[in-house]
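A protein chain is absent from this complex, but the other protein chains hold their places.
Each chain gets a letter, A and B, in the order it is written, and its residues are counted from 1.
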Amino acid sequence: ADTWRYAFEEAMDEVQGQFAQKFKEEVEANSDHTVQLFPFGTLGESTDIMEQAQSGILQFVDQSPGFTGALIPEAQVFFVPYLLPQDEEKLATFFEESKAINELFPPLYEEQGLKLLTMFPEGEVMMTTTEPVKGPDDLNEVKFRVMTNPLLVESYQAFGATPTPLPWGEVYGALQTGIIQGQENPAFFIESTKMYEVTDHITRTGHNNFTTAVMANLDFYEGLSEEEQTVVSDAIDAAFDFIIDYQEGLTEESLEKIKEAKPSMTITTLSEEERQPFMETADEVEQEFLEIGGDQAQEILDQMKADLEAVDAGS
Amino acid sequence: MTAEDDRRSDHEPTTPPPGGAPAADDDIDDSAYVSGLPGVLGVIDVSIARIEAVLLALGVLLMALNTVANVVGRYLLGRSIFFSEELNQALIILITFAGISYAARHGRHIRMSAIFDALPPRLRKPLMIVIAVVTAAAMFLLTWYSIAYVGTQASRGRLLPALQIPVWWIIVWAPLGFFLTGLQYALTAIKNLIHKDIWLSTSTMEGYDDTGKEEV
């Protein structure tokens, strides 16, 4: 019986943690192996745990493709705005059936010594701001915290904001004192990190859905018996189904909790019409992605679009 | 001053004279630095010491400039310097690894010397040699594995997300710093073996600073 180690970027009770716990439960029920879980920060930052998975210290790691961009530039496709649908069912089908995800990405990960096990959505990204947002005009001069990623910077620049990279630990304080006036994240994260305490408005612009990926160290995975590989992939499938169910309603639940904790919070879903000016900026970001997205950027983007059309046609 | 010293001595007899000297007195004069190495090697060593000093000072100045420029950019131009954070990361790594070697040269690494200082000289000297040898060994070990780490980063082609330059460029100082630090401690061990007196570094004799003075 072996001990497998699995690190992820979020806390135990956030989405990645829930996925990991389900995976652990399944593996331990169906084999004599144990899985140790290492939540956010306990073994270093996102890039650190990724490297540890590459070097085989960790057997499993969860890293969001946006962070993987430094290694696999194509993975940044998930930051192209208005690419993924917001409809949860469509999204789940897309992740299950997409040729880009299931056929084009795995070899890219293998080049980095990683076995891509699955990708799954973590929820619609929303803006939380100190002033209401109805359109790009309202973001004019707003200092908006984004992760240090060129495509996110490009997106928010295109939206008219002043993208301001800040380390995550400083975001709460910076919103409170007013250095920045906005940040973006999925609803569960806005709730769990208490971002709503220091902002007054949540705006659903529908520009993105936060995606994450679970990987195994390639040598480790290939060294497993066929039986063990089946245990792993069954556990991943079970955790995938679990997390899709878990997320059904999670966004609404999180928003309700926020509303309960702070009744004055406004939550606005922009109409298709209101989203139009935001959507018009997507082309710019897409161009940027094609420039910095690596050799297969075009292929991946086209395939993802084709996959999405197929999902649309199927439903 | 005498009144103070009396008062001090009535409850803490071993306290050394107050260290209230202005910081400027502690400045290291690089032109006075004498290498522990002979001949050409010594010349190279003195040059390296100079380079370390310049990197330390420039690193700190650039860090201040970069951070201020980011604020100015945000308010006056409405644009943050999106690579500001990465540049500071690069600088702090540079400062740390240029600095540990520089600190080793001048015996400035933090240590808890209370027990060491209380030992008689015939025990202090061999202990100093052991300390220098073990420290040098640890530094060389880390040199080796940081070369491996830098190599891995280079071969994976990891880029800094904002600057879009290879990560290994900014961490290459780690093996260099560990190596030069290890070298300083190795030289300190040798210096202690062939010279009399006890040397904290190749250029610092025990008793040179007031930490040691109290025991003499």
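Throughout what follows, contacts are C-beta pairs under 8 Å (C-beta built on N, C-alpha and C of every residue); 3 or more make two chains touch, one makes a residue touch a chain.
Operating definition for what follows: contacts and distances are computed from a predicted model.
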Chain excluded from display, named as in UniProt, from "NADPH-dependent 2,4-dienoyl-CoA reductase/sulfur reductase-like enzyme", "Maltoporin", "TRAP transporter large permease protein" or "ABC-type glutathione transport system ATPase component": "TRAP transporter large permease protein"
Touching residues on chain A - with respect to the absent chain: 5, 11-13, 36, 38-45, 48, 51-52, 55, 57, 166-167, 169-170, 172-174, 176-179, 192-194, 197-198, 261
Contact footprint on chain B, counting only the chain that is left out: 3-4, 7-8, 11-12, 15-16, 18-24, 26-28, 53, 55-61, 63-64, 67-68, 70-71, 75, 85, 88-89, 92-93, 95-100, 102-103, 108-117, 127, 131, 134-135, 138, 141-142, 145-146, 148-149, 152, 171, 174, 209, 211
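Going forward, only the chains that are shown with their structure count from here on.
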Inter-chain centre distance, chain A versus chain B - centres from mean C-alpha coordinates, in Å: 41
In the complex, chain A residues that touch chain B: 47, 51, 54-55, 69-71, 73, 112, 141, 143, 148-150, 153, 162-165, 167, 292
Interface residues, chain B side, partner chain A - complex: 74, 78-80, 82, 84-86, 152, 156-162, 164, 167
